[in-house]
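Everything below concerns the one structure shown next.
Apart from one protein chain that is not included, each protein chain of the complex appears where it belongs.
Chain nomenclature is as follows: A, B and C, assigned in order of appearance, with residue numbering initiated at 1 for each chain independently.
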Amino acid sequence: MNGRFHLLLPSASSLSGRIDALWWTMVCLCGAVAIGVFVVMWAFCIRYRKGRQIDRTLSHSTTPIELTWTLAPLVIFVGVFGWSLFLYAREESPPKDAQTIYVVAKQWMWKVQHPGGQREINQLHVPLDVSIRLTMTSQDVIHSFYVPAFRVKQDVLPGRYTQLWFAATQLGTFPLFCTQYCGLDHSRMGGQVIVMRPQDYASWLRDNGGSATLAAHGAALFRSLGCSGCHGTEASVHAPDLDGIYGRRVYLADGSDVTADDAYIRDSILLPDKQVVAGYAPIMPSFQGQVNEDGLLALIAYLKSTRAPPVNATESTQNGHH
Amino acid sequence: MNAMNASVSEIESLRERGLLEKQFDDPVQQREAATLGMWVFLSTEIVFFGVLFASYAICRILYPQGFAAASRETDMLMGTIETAVLLTSSSLIALGVRAIKLEQRKTAVWLLAGTAALGTTFLVMHGFEYYREYTEQLIPGLNFARGGPYARAIELFFCLYYFITGFHSLHVLAGVCVIAGLALRVARGSFGSERFTTLELTALYWHLVDIVWIFVYPLLYLVGRSG
Amino acid sequence: MATIDADTVTDAVPRSFLNAEAGLGSWLTTHDHKRIAILYSIGITFFFFLGGIAATLIRLNLLKPSGALLNTETYNKAFTFHGVVMVWFFLIPSIPATLGNFLLPLMIGARDVAFPKLNLVSWYLYVTGGLFTICALLMGGVDTGWTFYTPFSTMFSNSNVFLVIVGVFVTGFSTIFTGLNFIVTIHNLRMPGMSWFKLPLFVWAMYAVSLVMVLATPVLAMTLALIGLERGLGVGVFDPALGGDPLLFQHLFWFYSHPAVYIMILPAMGVASEIIPCFAQRDIFGYRFMVYAMVAIAVIGFLVWGHHMFVAGMSVYAGLVFSILSFLVAVPSAIKVFNWTATLHKGTISFEAPMLYALGFVGLFMLGGMTGLMLAAPALDVPLHDTYFVIAHFHYVMVGGSVMAYLGGIHYWWPKITGKLYSEPLAKFSAILMFCGFNLTFFPQYVLGYEGMPRRYAHYAPQFQVLNVLSSAGASILAISYLLPLFYLGWSLFRGTVAGDNPWNARGLEWQTTSPPPEKNFYKPPVVQQAYAYDRPAP
Partner (left out) sequence: MTATSPPSPPAHAREHEHKDPGAHITPVRHYLAVLATLLALLSLSAISALFSLGYWNTIVNLAISVIKTLLVMLFFMHETEARALTRTTSALGFIWLAILIGIMLTDFLARSLVPPPW
């Protein structure tokens, strides 16, 4: 982390180039106006200083010039707003094929979990030129995941998933900071993002892939917590079948429907009766306190890895409701 | 006697009798300033309670069913009677101010005492409500015990319930004390058709406390009653 | 209208509000708006230097990447204390409570504010709030940051947050009552002939500020009360374990805190709009536009709070709504900067100390405002949020803007308040020193922010050290330039030459009475003219 001082920040992500373009345009624009006003101010101060004989008759029509410097800034600002609106929307919507990596923020460390089961503390290994989506949550207070080189930042909230995406375009190690004040060691809660060539990244995954993949860890939890007792295929209890549930439309008891994403699965585990599936009785107990954030992420990874049973199976099991 | 263009001698006499402060030029200006000042203060009170209503609105949007279930736990009959009590007290104090302007001191004292009494009844009924909720273990942070799927939302509702009714009851208590004090001073004759601004301002404050409760009642007691 | 019976000045020391009554008791129970203004100025100066000490500790600690002076916990408490004291106990009350209290009745020809007793109650509320905050400091300080973000401030901080909350809650009511007092005074106590568009811009600034004070501060009061209740009960509306949303707190907090920054800057704009026309001896450029700009800032200021939360997990749509509104609120500020500059056109400009402070204000406020534009665009706010770029932005606007204007106002009305003239060369030197020290302190922080150094860091990456050392060097110059006025202004109280009624040949009713003014403000009713009538001799 002892990078030497370099004035220009490395532009190491797919969007950082465009953001720098907007940044330097704004710097030049504001600089020009600022210098303009300073020069005019100095000129007036010198030209009309006390004791200098000069024509000081005032022309009284001030409205036209007032309107110019009311509408001109307005037009420029709307232009800049449009440009930043376009960029901001791109930043906030990750591409569909982005690889998901889970990050759990804890008071004063970043715990990273790759789908393949690799776990890292305060470090994140990512392949070059691959869109990475970080699904993040916090176990205690609000933190904020910030990589200056990628120009990305996203607060990490307890009790909710927030996401951030980037595609690294430069090899090397880039500092990672926590920018939302989170207590004593807020300033030490940093780390590194290491961008590697795809083949180095693959070999790194193999070397660190010792423990079971996240999905396998999730499957183990699925059995140990007793989920399979009701949701398993051979279960006697009348409960929705969860194979291939991730990303599907789920029809709820109150007539509305929702996409089964991370937040839906997390809420269903902690608050089963908040969104009851149509045609099922709200008999599922809450697992609050029995499974921590890491376990939840593992269960979600497991449910993502399951495939819906083949279509020719009976209609009832295919979309999981009667 | 509130002639518009009071002559200098009248203004001097008003100043000696302490009816006109030094920074004002005539009684109308003084009363307008007092009324405007009170209304600005009432706007701050509206925004002050508004924050609680904003939190209520957001939490209710996040947990609609939870809030409906929680609202069914509250005592609707008690709430309705409390609203009726507060509305009546509001009309009493309005009549009281009218009586003072007509120099009917006797009726004014009774009307103000009536307002204070109704205010106290309101507070006592709240006491019973809180006690009942205490016995049913509905006080978050103390002995909250509710199971079922909406346990967290019910606890959230009752947090808001106690914050809103607590702050409102504080305002009612303050109002009752001030009105009782004014009733005594009216009885001793220190108010009349020349000097009633303090009474009018207290009435404005009491009406605001009533207006806040007019909004609190449906939001806390009538949610999901038709369940 | 002020009915005045003229009694002439008799004994050697002219009778004025300063020596109308003697003894501490008369000061502590005064109803005179001028004395209350002086009581406030004592409190404000005390809290300014208290916050300044905290700032010095921070800057010294940041000399070394691993912290040169304080351990992490003390550093966290130092920046929190710096934030709380500077925001609520210096910036918000500084101009409205001192210059506003003193000058508002004078400028509209009234004998006092509408509710003098309430004015004194406001001062006692301010002092009580201050005592609570100092008591919190002595009991071990607060480490939540002046923004009290949940769930850290409610669940995870074990410093005495409760004491500071009570302190700020009580001082908040002092602000509300001051705002209330000013609104009623401006509406009801204007002397006949003083119509709305003859009011000086300082009075318009006080009116706009009072609107913001009255409508924003109650939100802070209730939000902090909710934090206090949640810390006491252990359960509350913002508790994520209960399903409460930390973003709800941020919405409520910033709904107050962004209008609060307009409470800090609008009075500074009022002071600048008084000083620049006086030392350019010329009517303000575009009086009507300046009035509409001020009221527009006060009103639109309530719609833009979301630009503090672009990266906080708010929805994209809300981010875009707040972004366009934030750009909208920047337009009136731009108008004002251009109008101040245009006021210099064809004036007879002299460069006394107040003018140096006012020109410094216009320059630094413009730089601060422009970087605010960059932060209003979400695409740029994502990399820059919560870094030293934001620190530099709001210090440029607050310290470069409000503090410069406050000192400019103190110097400009010093002869009117005390009847004495301060030493001009020393004042000019300290103004220029402050301008240079300020830029050396905070311009490097813009670069630090661009480089990505996060704010509220007790330890930072070694590559940021060069700029931090530069900034700390600037801070030492700035500290000296703040101490200088204490000496030469204090000196002028005893040894200063007697200032006449109108040393700067300024316009405005406050310059038509003696300085220091009598307790009833005017010996004979002042003459109402068009605002800034510099093309005619002073009455």
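We take it that contacts are C-beta pairs under 8 Å (C-beta built on N, C-alpha and C of every residue); 3 or more make two chains touch, one makes a residue touch a chain.
Bear in mind that the values here come from a model prediction, so they are computed numbers and not experimental data.
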Exercise. Check each of C:Pro96, C:Gly179 or C:Gly306 against the chain that is not shown and name the one that touches it.
Key: C:Gly306
Quiz item: Of the residues listed, B:Leu19, B:Ala94, B:Leu173 or B:Ala187, which one is in contact with the missing chain?
Solution: B:Ala94
Self-check item: Absent-chain contact - pick from B:Glu45, B:Glu73 or B:Glu129
Solution: B:Glu45
Exercise. Out of C:Leu18, C:Leu50, C:Ala208 or C:Leu247, point to the residue that touches the absent chain in the complete complex.
Key: C:Leu247
Practice problem: Check the options C:Val295, C:Ala318 or C:Leu484 and report the residue that touches the missing chain. | Solution: C:Ala318
Self-check item: Residue among B:Phe122, B:Tyr150 or B:Phe196 touching the omitted chain
Solution: B:Phe196
Exercise. Tell me where the left-out chain touches chain B, residue by residue.
Key: 2, 4-8, 25-26, 28-29, 31-32, 35-36, 39-40, 42-47, 50-51, 53-54, 57-58, 61-62, 76, 80, 83-84, 87-88, 90-91, 94-95, 98, 101-102, 196, 200, 203-204, 207, 210-211, 214-215, 217-219, 222-223, 225-227
Quiz prompt | Touch residues of chain C, complete complex, unshown partner | solution = 1, 3-4, 187, 192-193, 195, 215, 219, 245, 247, 251-252, 255, 302-303, 306, 314-318, 321-322, 525, 527-530, 539
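Convention: only the chains that are shown with their structure count from here on.
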Quiz item: Using the average of all C-alpha atoms in each chain as its centre, how far is it in Å between chain A and chain B?
Solution: 47
Practice problem: Report, in whole Å, the distance between the mean C-alpha point of chain B and the mean C-alpha point of chain C. | Solution: 35
Quiz item: At which residue positions does chain A touch at least two other chains?
Solution: 271
Self-check item: Multi-chain contact sites of chain C, meaning residues that touch two or more partners
Solution: 241, 243
Self-check item: List of chain C residues in touch with chain B within their complex
Solution: 1, 3, 105, 110-116, 118, 176, 179-181, 183-184, 187-189, 214-215, 217-219, 221-223, 225-226, 229, 232-237, 241-245, 248, 252, 520
Quiz item: What part of chain C is in contact with chain A in the complex they form?
Solution: 72-73, 76, 143-145, 149, 151-152, 155-157, 240-241, 243, 246-247, 280, 282-283, 285-286, 289, 310-313, 316, 319-320, 323-324, 327-328, 330-331, 334-335, 337-339, 341-342, 344-351, 359, 362-363, 366-367, 370-371, 373-374, 377-380, 382-383, 385-387, 447, 450-452, 454-464, 466, 535
Quiz item: What residues on chain A touch chain B, complex-wise?
Solution: 254, 271-274, 282, 286
